[in-house]
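The structure under discussion appears below in the form of structure tokens.
One protein chain is absent from this view; the other protein chains keep their places.
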Amino acid sequence: MFEWGRVIEYFPTIIQKFPITLQIVLGSFVMGVTLGCILAIIRIRKVVVLDQIVTIFISYIRCTPVICQMFVVYFGAPAVLKSLGVDIAEINNIVYVLLAYGLNMAGFMGETIRAAILAVPTGQTEAGRAAGLTETQTMVHVIAPQALRIALPTFGTIFISLFQATALAYLVGVIDMIGKAVSIGAKTGHVLEGYVCCAIVFALISIVMEQIFNYINRKLDFGKSGHKITKKYRVAKKVEEVASV
Amino acid sequence: MINGDYFMMCLKAAITYIPQNLMMSLITLAISVFVGTFIAMARTYQVRGFKQLFDVVLALLKALPPNLILLIVFIIYNSNFTKIMQVLHLNISIKDVNLMYVAIVALTICCLPGISEVIRSGLMAVDHGQYEAGYAIGLTKLQTFFHIIAPQAIRAVIPPITNSILSLVKATALVNVIGVVDIMNGAKIAGNTYYCYMEAYLAAALVFWVIGLMLEVFSHKVEGIFSQSVKKLA
Amino acid sequence: MSVLEVKNVKKRFGENVILKGIDLTVNKGDVIVILGPSGSGKTTFLRCLNLLEKPDSGELDLCGKNYNLQKVSNKEKLEIRRTSSFVFQNYNLFANKTVLQNVTLGLTLARKVKKAEANEIGRSFLDKVGLAGKYDYYPAQLSGGMQQRVGIARAMAANPEVILFDEPTSALDPELIGEVLMVMKQFAKDGVTMIVVTHEMGFAREVANQVIFMADGVIVEKGTPEQIFDNPQEERTKTFLKRILKTEDQVQLV
Amino acid sequence: MSVLEVKNVKKRFGENVILKGIDLTVNKGDVIVILGPSGSGKTTFLRCLNLLEKPDSGELDLCGKNYNLQKVSNKEKLEIRRTSSFVFQNYNLFANKTVLQNVTLGLTLARKVKKAEANEIGRSFLDKVGLAGKYDYYPAQLSGGMQQRVGIARAMAANPEVILFDEPTSALDPELIGEVLMVMKQFAKDGVTMIVVTHEMGFAREVANQVIFMADGVIVEKGTPEQIFDNPQEERTKTFLKRILKTEDQVQLV
Partner (left out) sequence: GCSKSDTKTVETTKGSEGESEKDASDKIKVSVGIGNIFVPFCYLDDDENPAGYDYEVVCAVAEKLEDKYEFTINPDDFSNLLIGLDTKKYDMAVHHFGYTDERAENYLYAEEADMYFGSFHVGYLKGRTGITDFESCKGLTAVTTNGTMAETILLNWNKENPDSSLKVEYATDLSVIATGIKNGLYDVFIESEYDLNLFNSKYDNVLAYSDYNITPEGYNDGAYFIYPKGAEELQQDVDTAIRELREEGILKGISEEILGKDYSKK
């Protein structure tokens, strides 16, 4: 049923698709973070109407399988674009994939980012205000860097799991690594070996990513794990409730 | 564009698979929580050997595509079942065993890393002083864990574990690879009669959404119960 | 000449009326100490002065400008905050900034001071609070006393007309309280205008020129430290002082 | 007759030697106060006595039984912890248990007392610390002072031979310190044996029959409160007391 020989045989073909997988992962990750920030701020500020819309959107994203979301984008987006006068025939299918995964990421990232921002002690915001900074200045210079540190581990997990999640791209005709494994499977009847190729690559990536995230984590340490002069604080420890993804 | 009759047909098909789906999710969850807690404890209490072992195993599991896990589990199960039954002198045919259980094993492997991680963070969210206070009044490690730590960790764990359950319920859509039908594929099989896939997707999405919303409400309730002790008096 | 004058500051949280109309006049160089039982609204009052809490009503004269506290615009808020400074009980240093950056951030961003100049100002204030050489530490690497001194340097660097202190030493170890009070005393001697919520009676007696006793959202009594501590008029003041002193009795035995 | 006697307790964390060989004898009814600068190892010493920290060496005689601290079995650990009690600086009440359950949990689980009886014992101790009527509150619903009194009731209910207190009042608001010290004083008068790490000098002077000054992991000086406070022999003791008193000077002026 399974032969290492086939793993070696398929590997070059599958690794060729790495750029596509990477493109989907990076694209949707960046889109997810950007959009997620906006969603998070809408929810934290409780912007009228938008807040409700975002809540429903996030609930849909959280509760339904990606395949349903992909389907909405794949058939919904052209309808919207057509009505805007865009020639949809010109649009590469990878755009729909990026859009679908980007929106999906945004839903999850939005919640992560919101939780991270809320986990930064309110005293930090107040200190910013008291120092005469505007809301935006406080957000950019004080809250965001600290929230980033809190959100980073979740970002790392989401990012790594995204490599697997892109598997559905082939459903709209974009062949990434897993799509290639599936299509080799369709042709030869041996899908297992293709998946193993993907697993090897993903495992390597997750090891590398872990190093990278650890590095960023250390960069954003703000002296917390460095030498401390005292360890004692009389203030009762506040239990931080970090919501999660 | 959407045909009401077909939609209802797909919806009905999707709904008939809810029990199967929830049962798979629940059993998977139960096993994962049980094993996950064990692993999480080994890692928080830094049990030598186990910790390193689990660190590596969990990292590896995370890298495996779910479909691969499903196929491997299926193939291993299938190729060895009859032999094992013969060795055990049991007269059980492979056909008598519901494939759902094979799916459950695979799903458990898929979601074990995540759930174990969630439980570990829940355990770490409990203040270290709580352990010490338990030891200081003469409780054993186990007594401290069950009476003090676990009840507090549960509260911290509920929101993230709700997420895990949600993704678990959705992940059951993958099991059609090995021939187990769930909500998603039930709807698609129904839709196949008329090629009405649009209705099938929508019906499945609706069912998943409703399940998700109910889970969220439920988890809020449970969280409320476990939060009683930390609510300040008005 | 009065630097700051507030009239009729009221604030409620939901049903609870916390501040029931507070008036206060502060002259240049004044050090005003506010005392009062827990929950009496001292913190809330200070926060209202800096608009960290939005008062329900009240009027503020700050450096000759008049503000209706009930409806200050965002611009006015920034203006008020750039004229006064706040020192927090828990220091609230920017966790992601070094000590020096903590002090200069308000200067460069809010007051548009050039970076080099801001660094110079920052360093000089850090030197004043005895933190020369700690410029590049992160808050997490400092003791509580040091952190609070950075907090004071940050507040001072903004060159404010008045500094608001909310129990600046109550989160500190007994050993570390002294160093912070010393710094505050020095600034008071230099003529810095301060409003200080504190239970440090020694500090109040030595430095304050007015002590205000608050309870249940109103000012019960005010006067010089001698008047309040040695000869309180109101029953509530007496009870409060007695309760506080019962604790401190222990120490007086030494 | 000595209740507790330790010899040569040593403890290091990695490179840092924290306890360099501490000896202590405690007789029945003794109240021993331990003083010392931050980081001198006071907490570590108390934690070693209760085996919350594993000492690197040392010998313990507790109620006639001898333990080698370097290699206590799990059973011995439980035994030691059931003979002594610990009161934490941050109370460490069980957040998921009511006040009464906090007090009875050790009885029912560790000492196999019947539930009804445990509740009775629990209630009587809560009454003693002035918390009658708060039985069913959760810790989060109480003030710090009340929480610490629950902590003391929990420690007392176990009927221990000796109670270890680690800065029991240092996390409390000044107003709330008094109530906790009062409770401790009462128990001391009742003849409960205690080892207390605290900076409350008044308490030490009034209640202690021995004061121990620790620094850098060794006992620098010990004696009656009068000996230590009024006539310290060692240079380090003098410096420390001077520094502590400088802070408290402020209060003495009142």
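When the chains are written out, they are named A, B, C and D in that same order, and each has its own residue count from 1.
Keep this in mind: a residue touches a chain if its C-beta (ideal position, glycine included) is under 8 Å from a C-beta of that chain, and two chains touch if they have at least 3 such contacts.
Fair warning: this is a prediction, and the values are worked out from it, not measured in the lab.
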Touched by the hidden chain, restricted to displayed chains: A, B
Of A:L148, A:L171, A:A203 or A:I216, the one touching the omitted chain in the full complex: A:L171
From B:I75, B:M124 or B:V222, residue that would touch the chain that is not displayed: B:I75
Residue touching the undisplayed chain, where the options are B:V35, B:A59 or B:V177: B:V177
Missing-chain contacts mapped onto subunit B: 1, 3, 71, 74-75, 78-79, 81-82, 93-95, 99, 176-179, 181, 185, 188-189, 191-198, 201
Touching residues on subunit A - with respect to the absent chain: 1, 13, 71, 74-75, 78-79, 88-89, 170-173, 175, 182-183, 185-192
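We take it that only the chains that are shown with their structure count from here on.
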Inter-centroid spacing, subunit C versus subunit B (mean Cα positions, whole Å): 53
Multi-partner residues of subunit A (at least 2 other chains): 230, 232, 234, 237
For subunit D, residues that touch 2 or more chains besides their own: 38, 90, 170
Touching residues on subunit C, where the partner in the complex is subunit A: 50-52, 74, 78, 81-82, 85-86, 88, 90, 92-97, 105-106, 109-111, 137-144, 146, 154, 158, 171-173
For the subunit C and subunit D complex, residues of the former touching the latter: 37-38, 170, 173-175, 177-178, 181, 199-203, 205-206, 229, 243-254
Touching residues (chain side subunit B, partner subunit D) in the complex: 127, 129-130, 132-140, 143, 147-148, 151-152, 228-233
